[in-house]
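Moving on to subunit A:
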Amino acid sequence: GEGGTIRIGVAGAHSGDLASYGIPSIKAAELVVDMYNANGGVLGRQVELVIEDDVCKPEVATNTAAKLVGDEVVAVIGHICSGATKAALGIYKDENIITISPSATNPPLTKSGEYPNFLRTIAPDDAQADVEVSFAVDTLGLKKIAVLHDKGDYGKGFAEFCKAQIEAKSGVEVVLYEGIQVGAVDYSAIINKIGNSGADGVIYGGYHPEASKLVSQMKKKNMDIPFLSDDGVKDPTFIKVAGEYSEGVYATGPVDTSSNPMAIKAVEDHKAKYGEEPGAFFLNAYAATIAVLNAIEKAGSTDYEAVSAALRSEYVETPLGKISFDEKGDAIGVGFAVYQVQNGEYVELK
Partner candidate 1 sequence: MSDAPVLEVNDLSMVFGGLRAVDNVSLNIKKGEIVALIGPNGAGKTTFFNCITGVYIPTHGEVKINTSEGSAVLNGLKPNVINEKGLARTFQNIRLFSNMTVLENVMIGRHQSLKSGILSSVLRTKKNRIEEQKVIDDSYEILRKIGLEMYVNELACNLPYGAQRRLEIARAMATNPFLLLLDEPAAGMNPQETNDLVELIERLRKEEDITILLIEHDMSLVMTLSERIYVVDYGKMIATGTPEEIKNNKEVIKAYLGEDIDA
Partner candidate 2 sequence: MLKIKNISTYYGNIQALKDITIDVSEGEIITLIGANGAGKSTTLMSLCGIVPVKSGSIEFEGQEISKMNPDRIVSLGISQVPEGRRIFPQLSVRENLDMGAFLRNDKDEIKKDIEYVYDLFPRLAERRHQQGGTLSGGEQQMLAISRALMARPRLLLLDEPSLGLAPLIVQQIFDIIKKVNQENNTTVFLVEQNANMALKIAHRGYVLETGKISMTDDADKLLANEDVKKAYLGI
Partner candidate 3 sequence: MNLEYFFSLFLGGLTRGSIYALIALGYTMVYGIIKLINFAHGEIYMIGAFTSLIIGAALAMSGMNPILIFVLACLAAIVYSAAYGITIERLAYRPLRKAPRLSVLISAIGMSIFLQNYVLLAQTSDFLPFPLVLPNMKFLKPIEHMMTTTQFLILISTAVVMVLLTILIKFTRMGKAMRATSQDKDMAQLVGINVDRVISMTFLIGSATAALGGVLISSHIGQINFYIGFIAGIKAFVAAVLGGIGSIPGAVLGSFVLGLTESFGTGYISSDYEDAFAFIILILILIFKPAGLLGRKENEKV
């Protein structure tokens, strides 16, 4: 209520097999809120987090959203998966609740214009695909590309954009376009197929566990063609898991901000508080939380229209750099770059 605390919801997969993508955003929000509260809160009020699990399932996400609505949150950081986000947005939209996702990259979420209350601190899949394909074709000079994906909404969506963009270019063709089976014990069949297709490069849409299996099995079979992937793979865990096989792999990811002092501080704080390195989408969630709190402060109230306008007009300093949001809700200033694993580390290619 007025004068009381300001409530911010944090929603996403906090349990189950996708928890590792959701839990870092809780920690990010906690760190930011602690920081604000220590400095007297926002508009003189303390900020309180309401954390709700949606296990990344649309049907659970609607209940989660109803719970957050009932708890009178002003804004929600989340959800994590695009599917759950779409289901929950149906509810937030009717209740005028600002929703900022650190990780839902499905383009229609912003591009369709259906959800004016939705924003995100991550670039959409098509933007990423753009970067990926032009790198593959223009920089690496690939001519025959195999495009694979994990059949998930993120991976397949990304792969589709890649495919479309490759096909739009002349002199390049998609020689193989297929979904792989997540959790399969062995990928030799699909790898043989890549070999058989005569591809001179692979673009993979999906997350790092499958990617590392693919890469290592390819290398073991002495198949030495470039392997390019997405943000889901641009994760230090990938390098750890795939070990020497990860060497040379390309992945797109948000422009490197690790030298950003705020990012350095955020990671340090995380280590201090939780004793470990932060996980996936940590910085995006961190930025989202700062953006919301900053907008409330700038708007001078928790009123939806005011906060929404403030988010779009005010630039704010975040670990991702200085950002704001465009009309559709995509972050301005959050772009993609291509990285390559070199000597066991992702290095941004300029």
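Convention: contacts are C-beta pairs under 8 Å (C-beta built on N, C-alpha and C of every residue); 3 or more make two chains touch, one makes a residue touch a chain; residues count from 1.
How these were chosen: all candidates are chains of the complex that A comes from, given by their letters.
Just so you know, these numbers come straight off a predicted model, no measurement behind them.
Within the complex, subunit A makes contact with only one of the listed candidates (1, 2 or 3), namely 3. Chain contact summary for the complex, subunit A toward candidate 3: residues 15, 17, 19-20, 23, 151, 178-181, 183-186, 188-190, 192-193, 195-196, 208-209, 212-213, 216, 220-222, 237, 240-243, 279.
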